[in-house]
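One protein chain omitted, others in place.
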Amino acid sequence: MNPESPNPLPHYTEYHPRWYRRPVSTYWWLGSWPYVRFILRELSSLAVAYFVGLTLMQIYGLSQGAQAYAELQEWLRQPAVLGLNSLAFLFAVFHTYTWFNAAPKAMAVRMGGKRVPEWAVAAPHYAAWMAASAFVLWFLLRR
Amino acid sequence: MAETIQLEVTRYSPERDAKPTLERFEVPMRPEWVILDALNYIKDKVDGSLTFRWSCRMGVCGSCGMMVNGEPKLTCATFLHKYEGKAVRVEPLRYFPVVRDLVTEISDFMRKLKRAKPWLIRRTEKALAEGEYLQTPEQLDTYKQFSMCINCTLCYAACPVYGLDAEFIGPAALALAQRYNLDSRDQGAEERMLALAHPDGVWGCTFVGECTSVCPKHVDPAGAIQQYKLKAAMHWVKSLLKPGT
Partner (left out) sequence: MPRTSNDAFFWGLFSAGGTVAALLIPVHLFLFALAFPMGWLQEPTYGTLMDIVRLPLVRVYLFALCSLPLFHWAHRFRFTLYDGLQIKHLNEVIFAGCYGSAIVGTAVAGYLLWTI
């Protein structure tokens, strides 16, 4: 196939009967540890969505009165639900960890003509996380 | 150190084979040898039909990229003794069609590289009499890392999005586009935007990050892409607030 030919080339590599195209398995993400870590990171978004669902359920429970809310709390104590919530919590923390480690990549912060090292960009994120968490704890536990 | 080491090398002759197979070779284990030396030994002494690309043998030309035990590597920069005690599987770079043996078809990459317009684009040329375009060391520092790319396509072999999506431009092309976007002498950021700020451009990237892990020149294409995403997102917000930006 002559690249200089007048016909515009397609966007993908042309079909050529002699080139062997290796198929990509549906389980490509099991192929290496970095790939597995990547998929786990992406799946942490399910924990995020789950949290929103749980929160909405709790807000709804609040709106339905003290009795309804108490029943919801009782439901949350069930072992299966507790297990699920613990898993969600672990994934939520995993999301935080991977998010703060990814953020410095998107921000090329330069100070004094040199690039600020990645840990120095990640550190304020962790500090903000501690501060925000401390504030929420204080706000809810102070009474 | 053992006397020899086993290599399992992909063989594929399109005239003869329906699909690639692995052929075993026994190769001397020399402490200073790299995988490329082992392959050249096979070609010289065992089977002259073994076909593979190589050139500088010192990690600057980008020709000798192959999968070594499932990882994209420059075979001229990977020591044989690291694999002592196990068989070394040498296969063509992943996610590219195989032409023959260890040779991949990379014209898809070449086309996509062109779309990134990896050259200095000027809207207004300086008159020759005015002298050269000057650049401070600081200005150089903003893009220098991305200029180290040797087009070895190891990052393409590491990127699952490139493997899954035929249209994705890929890490090196995006990193090189960013190299020019950040170059103070360049005025072509807008021209490159069409290819970059596109679902097949940066928005196709899901930041797996393996491209950066395997890059032999520490270009950090993942970093280049995420930086571009942030810039593009901020640009989108600005263009919303100030139409015509």
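General observations
So that you can tell them apart, the chains are marked A and B in the order they are listed, and the count of residues begins at 1 in each.
Quick note on the criterion: a contact is a pair of C-beta atoms (placed from the backbone, for glycine too) under 8 Å apart; a residue touches a chain by one contact, two chains touch by 3 or more.
Note that this is a predicted model, so its numbers are computed, not measured.
Among B:29, B:77, B:148 or B:193, the one in contact with the hidden chain is B:193. Although one chain is not shown, part of chain B still touches it, namely residues 160-161, 164-165, 190, 193-194, 197-199, 201, 203, 206, 229-230, 232-233, 235-237, 239, 244-245. Although one chain is hidden here, its contacts on chain A can still be listed: residues 24, 26, 29, 39, 42-43, 45-49, 51-56, 58-60, 62-63, 66, 69-70, 73, 76-77, 82, 85-86, 88-89, 92-93, 95-96, 99-100, 125, 128-129, 132-133, 136-137, 140-141, 143.
As a convention for this text, only the chains that are shown with their structure count from here on.
With centres taken as mean Cα positions, chain B sits 27 Å from chain A. Interface of chain B with chain A (complex): residues 12, 14-15, 19-20, 70-71, 94-95, 97-99, 105, 107-108, 111, 137-138, 141-142, 160, 163-164, 166-167, 206-210, 213, 220, 222-223, 226-227, 229-230.
Of all the residues in chain A, the ones that touch chain B in their complex are 3, 9, 11-13, 16, 18-22, 24, 28-29, 31-32, 34-35, 38, 42, 102, 105-108, 110, 113-115.
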